[in-house]
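As you look at this complex, bear in mind that one protein chain is not there, while each of the others sits in place.
The block that comes next holds chain A.
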Amino acid sequence: MAGSLTHARRSPSLSQAIRPSFLLPSVLALLALLSACGAEQDSGLARVRRTGELRWGADAQGGEPYAMEDPDAPGGMRGFEVELAEALARELGVRARFVQNDWSSLVPSLERGSFDVALNGLEVTPSRSGRILFTRPYYIFQLRLLARRDDAAVTGLDALKGQRVGTLANSLAWDLLRRSGVEAVPYEGVEEPYIDLEQGRVRAVLMDDIIAQRYGQPRPGLRVVGDVGDGYYAIAVRPGEEDLREALDTALRNIARSGELRAIFQRWGIDNAEQQRMVDWTDAQSREVLAPAQTARMGWGQWVLFLQAAGVTLLVSVGAMVLAIPLGVGLALTRLYGPGWAARLSTGYVELFRGTPVLLQLYVLYYGLAGVLRLDPISAAILGLGLNYAAYESEVYRAGVLAVPRGQLEAAMALGMPLRLALRRVILPQAFRVALPGVANDFIALLKDSSLVSVISVVELTKRMTITAVDVRSWLIPGALCALMYLAMSYPLSRLARHLEARLERG
């Protein structure tokens, strides 16, 4: 009954139950219920029927052919899963309502009750089976390996031992890659791995055939190596809502037998002979496919991976700061003392990098400019965050420089110092003293912002936590460990900042 605490509802039968003769047993029953699962609530199916809606969670960013925004009908959705959701809702006698949710957090969002089911190319993996309920599968897909056309050495997974192979994090392909002894590189979108394959930043990409067909195979530089396994898409239901799962199983069987399911697949060009198995699918097959694997544990291996990820976080943060500090100083000084055009350029830089999301900047730097600037993920992460933080640093230093009395510069100039020398010897040392607490503060913020670089396939601390949380089917220990490691890095910095502030007040 996990998850029921998060959306306890007032029971409609509670007031009827409270009558003198029933009071004691009722209270006891209520207490037992409260201790068991928080409070009584609608079961899954009853809730769907009562609200008249089947709320299905998916990520429109997943794109064609799953579920995406309809370019012809703003606000509307299209995709084979949109049609599937509508057919299933019709079978249940309700309306389907799409709920947008980031793909990587579909399962946690389902658990906390953001929607009734997750229906978005969710592959049946042992770790997911242990955490949530799956309906019978609705689609059988192939795991398709792609490599560069000019790279004939890639003949299969065996030929890729120790090589970087891209895929979606926590997907079936991800599990397979990690078992195969290759270096699995996690991505959060379907297009990015293929861009990186073209750029040579990964050696191969392993993804579901639907994705490969749409996003990989059309690229002229890439070729299909082959299919290395198959898997199933199924609908995820909250644990404890077996009645909803059974209703959906029935609905799925009905639309499979009526031919509607394959008709949907045909409309979206993803139908093949394999899908006939969906028609004759049995509960026994479901039990076999959906059997959860044994839960992985937080072993020493996980600790080592966490430490490595913390190292990546530290490397990216320190590298970005080392870049941001001199660049920030240059920007601040240019803005304050440079010629008009340079000062305007510097102001423009600050406004641009401070005024647009760093996530977008990382995307542009890593994927957008890949044709002219081929950076490896770590370098791109350091450069991207460094360029972004330079904008913030420049404002901290500008404030620091402005805090130095004007007479200091005049005094230096009156001694015959050129401007540069006066800035270096007189103004900056004093400005740094003022700016230091702000710089330390920014560095702590940077430590945490560095988690954004997971969008360009860098596995840092936060990404490691989400990967591990899926593996061990709990957020508790990985989350606590992740928080502890961030604290272990940021707390000494806070202390340093306080120490510097205290020294400044004395000085």
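Just a few scattered comments:
One rule holds for everything that comes next: a residue touches a chain if its C-beta (ideal position, glycine included) is under 8 Å from a C-beta of that chain, and two chains touch if they have at least 3 such contacts; residues count from 1.
Please note the rule applied: contacts and distances are computed from a predicted model.
Choosing from "Aminotransferase", "Amino acid ABC transporter ATP-binding protein", "Small ribosomal subunit protein bS18" or "Maltose/maltodextrin transport system permease protein MalG", the protein name stored in UniProt for the chain missing from the display reads "Amino acid ABC transporter ATP-binding protein". Interface note for the absent chain: among A:G156, A:P405 or A:P492, the touching residue is A:P405.
Contact with the chain that does not appear here is found for just one residue of A:A46, A:L415, A:A488 or A:A502, A:L415. In the full complex, the hidden chain is touched by chain A at residues 405, 407-408, 410-419, 421, 425-426, 429-430, 433, 507.
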